[in-house]
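One protein chain is absent from this view; the other protein chains keep their places.
For subunit A:
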Amino acid sequence: MNLFLDALNFLFDPANLAGSNGILSRLVDHLWYTGLSMAVAVVIGIPLGLLVGHTGRGRNAVVAVSSAARALPTLGLIFLIILYTGLGVGPLIVVLVILAVPPLLAGAYSGLEAVNRQTIDAARAIGMTEWQILLKVEMPLAMPLIFGGIRSATLQVIATATIAGYVGLTGLGRFLIEGLALRDYKLALAGAILVIALALCVDAILALAQRLVVPHGVARGLTRHTDESAAPTPRQHGRVSPAPSNP
């Protein structure tokens, strides 16, 4: 308990806030690594997930690669990359991106897969283009799951970005590493608390953003899907292909 109080004392001591090794500076670095990797991961993972979900193609490959990527030991991977590239932000970002892409992919494609086939079929039948179906039907309806992927990827990246401290970078992980190296456990604990607090805050902000982005009626829409998939008719015609195919 004493240790915990010491850690809190450290956190609330204004002297530890500023400066190049202060909490603020390292917090900003941590956020910078997180933001950069998430931006790259979103650009890769979401479109790919949407493509797989919309067409229904390549799903197995994506699942295989995703689970392989999830199984990679992060620390080992980053040292491996550093062996080849040398120190720098690059290897860290690569590793965090590899970590973040699978949940983003999974959120996007499972989100699209969860959209009722009949809804998509009807959208196509009344004359929506494939893009319109994706943007105006599939994505809004998949938004809760897409956002779920974004949130879980972000949490993982925030937690894992602490390894930046091991490879000569900064971020909140520095407190942990310095604390362990110096056997200054209050410092290590303070670092851990900071990472957890950051993760909770960011997740809360994302939850708020989700409320704004997910259209009204989607929650209803989703409950309706389960209603309809219980009805006797769906999928009678098998999977709807993106365009009418002519064998």
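Definition applied: a residue touches a chain if its C-beta (ideal position, glycine included) is under 8 Å from a C-beta of that chain, and two chains touch if they have at least 3 such contacts; residues count from 1.
In this text, contacts and distances are computed from a predicted model.
Of "ABC-type quaternary amine transporter", "Isoquinoline 1-oxidoreductase, beta subunit", "Peptide/nickel transport system ATP-binding protein" or "Lactate utilization protein B", only "ABC-type quaternary amine transporter" is the UniProt protein name of the chain excluded from the display. Among A:Ala39, A:Ala122, A:Leu182 or A:Ala209, only A:Ala122 touches the chain that is left out of the view. For the options A:Ile78, A:Leu92 or A:Leu141, the residue in contact with the chain missing from this view is A:Leu141.
Looking at subunit A, the residues touching the absent chain are 116, 118-119, 121-129, 132, 136-137, 140-141, 215-218, 220-225, 227-228, 231, 233, 237, 243-247.
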